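Here the structure is laid out as structure tokens; the discussion comes afterwards.
Here the complex is missing one protein chain, while the rest keep their positions.
We call the chains A, B and C, going by the order they appear; numbering starts again at 1 in every chain.
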Amino acid sequence: MSLLGDRQQLAYIAAQAADARVNVELETEGMTLNIGPQHPATHGTLRIIARLDGEQVLWADPSCGYMHRGYEKLTEVRSYPQVTALVNRIDWLGSFANEVPFILAAEKLMGVEAPSRAQHIRTILFELSRIANVTLFLGDLGVQLGAVTPVFFAFRDREYVLNLIEGATGGRFHPNFDRIGGLKDDLPAGFIDETRNVMKKLRGFCDQIEDLLFGNEIFQSRTRGIGVIPKDVALQYGMSGANLRASGVDWDLRRDQKLPLAYDKVDFKVITHPDGDSFARCWVRLQEVRESTRIVDQLLETIPAGPIMAKVPKIIKVPEGEAWVSTENPLGEMGYYVVSQGDMGPFRVKIRSASFNNISITPWLLKGVYVPDIITILASLYFILGDIDR
Amino acid sequence: MAKVPGLVKGLGVTFGTMMKTFKEGSNTVQYPHVKETPPLRARGVIALHEGNCTSCMLCVRSCPDWCIYIEGHKEMAPPRRAGGAARKVNKLDRFDIDYALCMYCGICVDVCPFDALFWSPEYEYSEPRIADLLHDKTKLGEWMETVPEAPELEVGADKKGKK
Amino acid sequence: MNLATLLSADLPYWAQSLLRVLGGLVAVLLPAGTVVYLFLFKMMSFMQSRLGPMEAGPQGSMQLFAEVGKWLQKEDIYPARADKFIFKLAPLIVLASTFLLVVVVPFGPDALFTNFEAGVFYALAVSSVSVLGILIAGWASANKYSLLGGLRAAGQLIAYELPMVLAVVGVVIQAGTMNLQQIVLAQNADSMFGFSGLGNPYVITQFVGFIVFMIAVQAELTQTPFDMPIAESELVSGYMTEYSGFRFLIFFIGEFATAGVFSMIASVLFLGGWAVPFSWFGWTTIDSIDNWMNIVGPLILFTKMIVIVFFIMWVRFSFPRFREDQLQKFAWKVLIPVSLANIMVTAILKVAF
Partner (left out) sequence: MSSTTDTPTETPRDDVRDAEIARVCSALGTAVVDSLVKPNDDMWIRVTADAWRSTGETLKSLGYTYFGFISAIDWLPSPYGRGEDDPTAPPVERSTVIKQGYAGGDTRFQVIARLVQPFTTLGINIKVDVDDSLMAIDSWSQVFAGANWHERETHEMFGIGFNGHPDLRNMYLPTDFEGHPLRKDFPLLARMVKPWPGIVDVEPLPGDDSEEEGVAS
């Protein structure tokens, strides 16, 4: 299938407008539908105000803030270790991945670098949290589209990953395992073997989901050609992660950016899809779980021996400066702009979360679709409310 | 070769899972009857070894949620060696952790310089009343029984490290 | 003793009526309960590799009663701006259509409520009454989601009534009667290509009609992949959003009782109903059937119903849902032409042989 550009998006909208013309001739009245804040399809509390003509959306306006916790303000009264515990909660499904860019930014300001064993373990846990996060996405996708079963498979297999994370870090959802200069603790014995088993199970899960959902003709008819985002629009809106790669942009911060993580030691493919529609976004995520299991498998082979903490003072004061670090999180590019003025805590932290940018495209994207497509598009864009509102 | 339609494959997956559940049992456990053991490192509840606490206030001051409350007073203790001078020690009057506020970050356990706080994987302490989630020092002390040994470390770990 | 004589001669009219009412209740509630426990609780859980309810009764078999008890305790809430009279009426209409539907189902040679000549016609007509209930439920709730759900249901059920009727026309042509009892007899007395060991269940000769009928039933019952009127993830619960407690329970019973009753009708039309092939016992007509079939017949029908509901539920738990316009396209562009072609072929073959 060729790249669906702007023209096709317009044609799609035009075709739907033609369908809607009947209604215009009948002079029907529009209706404002309030989707949310409490709605099964909004992964939390996103509210979408949609003006409808029949079941067709004339315009839609997402209104967030129901889960705004003011993290940028809270960081200003907390010390660096406390902020680490805090940023866990931004994207609560892949929380370890939130710590890493913040810790890396702090390390950059301090001029320390974690020992290679710590970097390695960080990368493993980073990928595990990506798997835990996207696994749930794949199940939830089914629920959004009306299939009840995939979500239970997703919970079943995510549980194995969460057990691994809990076994290593002590926290099931909020590990708080990173420290400036390394990690809190080393891996417990047996972690490597268990992880290998779990990765095998997860590849099985991917196959299952592919058979159950992605190969399903109904699923394909629901997602193909729905919510097409062309490449340049995606870049303009600052979309990131799988949403960007599904629009055919071959850009992955894991590969393209030099960070003190172990991604340069593994061989992995960056998955892209030319279509830019909902199906492409879901498909890219599915393939990325597979790719992540491969990354973890490779990393497990090569964990170097050694310490897990660099030499850092007991009471951490970060020197003055500014640093920006972003990583390829499960939801997309997650970055922290940390401004330090030499205190125990940061002076200002700008949290650039992926979902905020990803979801800001919705007013543009939801024009002219049907009500069920709102759900498809929101599900495929994959946002987490904590990541939008922070 | 004709491809199996996705609809049929999907039916196959659910049917296969049903058969598997029949034969091998489910992936869930029946919670109150069967309990899964959490990993040794699991952060379930914080236990207090009262004898080690010197009420140095470090945990209180590093708690991001302000959920630990300590009160103490100084008193004279008998000398450690015979003939030595009497010592001034901090005596702990109150050590409360409000689990309704705690966010289980583990910073207090990390900063404790005298090994008075430990994580226990115990998790069954929900309460009908939110005020009952404030655990005082006797209750925190009771959790000490459930604190496990730290797990062995994976190969390649730097063993000399921590407790 | 012949059941027919028991019903017609020996009992006074009120006792007959009472018996019929009790029979109707059993015929509606028993399938509903079985379907809910066996499929909604247990099969769904097993397909999702969990156990489902386990605490109430052995293997959770009393769970249904626990749920009913829970619903009955709940406060009867209706929205402030709801049209209260029809809001309360709506669930009853839905349930009534189920009861009306079960009336024509034959359970045995004599065990039937009515021996209605135009039974097929009546069943298809009465089954659409539930649309009225759903539509007014959606309207009276004064809720936009409910309204959308109700309208979707109306559009969908109208679209699917037609393929269903057309699919049944094939059966009617082949059997040469619209009486459901006669259709059962025709299937079991007949033979396929000279082989009478299985009778002639129309699921084989009318396979296309069977598939179309089952798809239409799936849509009629608003089960996934055609559950747009309910659509938890889009419309919260569609027309049921505002219902709670007892009224929700009625909707719930209605949904699964209708699933059971429609499966009975499907097994009557396509699987040979309550009977076994006549050649097994050397029967020829309805009068020669042994009397014990009045007891065994309902059990046979019940088994067949379970098999059909199994397929309905299996599909429900496996598939995502269609979009409303895709469903309409599917109904009008695929199902109706297919069933029309089926009618033509059946008619030609009927005339030819």
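The definition used in the following text is that a contact is a pair of C-beta atoms (placed from the backbone, for glycine too) under 8 Å apart; a residue touches a chain by one contact, two chains touch by 3 or more.
Keep in mind that what you see is a predicted model, and the values were worked out from it rather than measured.
A.B. asks: For the chain omitted from this view, which of the shown chains does it touch?
C.D. replies: A, B
A.B. asks: Pick from A:Val233, A:Val266, A:Val289 or A:Leu331: which residue touches the chain that isn't shown?
C.D. replies: The one listed residue touching the chain not shown is A:Val233.
A.B. asks: Touching the absent chain in the whole complex: find that residue among B:Gly12, B:Gly44, B:Gly72 or B:Gly141.
C.D. replies: Of these options, the touching residue for the absent chain is B:Gly72.
A.B. asks: In the whole complex, not just what's shown, which of B:Val8, B:Val29, B:Met57 or B:Met144 touches the removed chain?
C.D. replies: Going through B:Val8, B:Val29, B:Met57 or B:Met144 one by one, B:Met57 is the residue touching the chain not shown.
A.B. asks: Tell me, which residues in chain A touch the chain that this view leaves out?
C.D. replies: 63-65, 68, 70, 72-74, 76-78, 108, 232-233, 235-239, 249-251, 253, 256-258, 320-324, 326, 333, 335, 337, 339, 341, 345, 348, 350, 352, 356-357, 360-361, 364, 389
A.B. asks: What residues on chain B make contact with the chain left out of this view?
C.D. replies: Counting over the whole complex, chain B touches the hidden chain at residues 51, 54-57, 60-61, 63, 66, 68-76, 80, 87-90, 114.
Keep this in mind: only the chains that are shown with their structure count from here on.
A.B. asks: Just how far, in Å, is the C-alpha centre of chain B from the one of chain A?
C.D. replies: It comes to 29 Å between the two C-alpha centres.
A.B. asks: In chain A, which residues are in touch with two or more of the other chains?
C.D. replies: Within chain A, residues 149, 153, 156, 212-213, 216, 218-219 contact more than one other chain.
A.B. asks: Mind pulling the residue numbers of chain B that touch at least two other chains?
C.D. replies: 7, 10, 13-14, 17, 27
A.B. asks: Which chain C residues qualify as touching chain B in the complex?
C.D. replies: That would be residues 43, 45-51, 54, 314-315, 317-319 of chain C.
A.B. asks: Quick one: in the complex, what on chain B touches chain A?
C.D. replies: For this pair, the touching residues of chain B are 5-7, 9-10, 12-14, 17, 27, 38-43, 62, 64, 103-107, 110, 119, 151-158, 161-162.
A.B. asks: Help me check something: in the complex, which residues belonging to chain B touch chain C?
C.D. replies: Residues in contact with chain C: 7, 10-11, 13-15, 17-18, 20-22, 26-28, 30.
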